[in-house]
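Of the protein chains in this complex, one is absent; all others appear in place.
Take a look at chain A:
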């Protein structure tokens, strides 16, 4: 990267810092105005957004609305409604020992924050954090992924039009721009993407002691408990939702998409049968599913599939169209567990089905893998649900559905262990970009001399009573009635 471009970046960062230090981002009015601007952007530029998403990923506009635009409108509305409540200082208790005093927790903006978003949900993963960062009163730099260039351009073109252009900026560019950005000091960095880059981001952030939140992925398992289905309808509904959580979530290119299915041996044939028939019904034409983002990922996925140990396990699909970067919905049965498809995150329209003897074995299977971003399970068995929640660890758990937890504001969204850390969505987004400042106020009324040196044993004794909250003995002792 040339020094000129680096200088330009420096100027952008400086402008953001000035905008923040000028203080206007702190006011409620500013925050509301930005959120309303975002809402207008989403409404007025909807068609352009759909088009950008279609160009980048071949996303059908219905999917684009369901997973990105629609969810964003809902989140922005939610933030606008709740903003006052989020911003209000929270009154908290004070132990009697400090009486008379009051204490509160005051949320304050962190400052200038940086959001790295990802290409698979390029609008959602850019704007969802932006909502929180603005609601919390920060100046924001947004770096969309260069792998979804049309959406990046869409954001760069429109954000300035609808929002305060000097406090919310879009920086376009590739890895070298990302690296340059990390040279600067930020007050928080949110990164969505792969663990490899996340490590570099966190290491760079340590230089400025910048707190980071990392939203990574992982192999999200889906446990299908055929035994605990009440009827054929249950199976059909489950399969519908599995398909929605796999192929109709950006063709499986989503961090919370289902990665593989665990099922008891005896139910595998039923599941596969219903999966096949439903796939046929859901995707009569190719354009109802997104395409693979680029050639590199297409090659990666085809390598996964063409592995000589894996190829024989393909049960359904497997067709590939390199020209249109399209891979047919593909089902595999029991590919070897040490093959790349079962050790790496798939991030594409390939669904391995792994059979287990008993459905309870699936818990051990999930536990043996790194912690995923989400665990899904289809079951009516409450005991199994309890066990899954208690024994496995993951960013979130969803029963009898997939991916929809993303749309629920009340639930924190974020990983644990290898799937990252830091949570957002709804109030959690606001908290992610706020510092909770503890504020305590005391009066001058009561002054206990025993707080002050020179110290002797009698003061220690008095203190003991105080800390034991034995106020009666304290008063007696204070008055000299008790030793």
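The rule is simple: contacts are C-beta pairs under 8 Å (C-beta built on N, C-alpha and C of every residue); 3 or more make two chains touch, one makes a residue touch a chain; residues count from 1.
The criterion applied here is as follows: contacts and distances are computed from a predicted model.
A chain of this complex does not appear here, and its UniProt-recorded name among "NAD(P)H-quinone oxidoreductase subunit 5, chloroplastic", "aldehyde dehydrogenase (NAD(+))", "AP complex subunit sigma" or "DNA-directed RNA polymerase III subunit RPC6" is "aldehyde dehydrogenase (NAD(+))".
The chain that is not drawn here is touched, among residues A:118, A:133, A:243 or A:292, by A:243. Summary of contacts with the chain left out: across A:6, A:48, A:340 or A:389, the touching residue is A:389.
What chain A contributes to its contact with the hidden chain is residues 10, 14, 17-18, 21, 60-63, 65-66, 70-71, 73-74, 77, 92-95, 97-98, 101, 103-106, 108, 110-111, 185, 187, 195, 198-200, 202-203, 205-209, 211, 214, 216, 230, 233-234, 237-238, 240, 243-244, 248, 282-285, 288-289, 380, 385, 389-391, 393-401, 404-405, 407-413, 416-418, 420-423, 435-444, 447, 451-455, 459-460, 463-464, 467.
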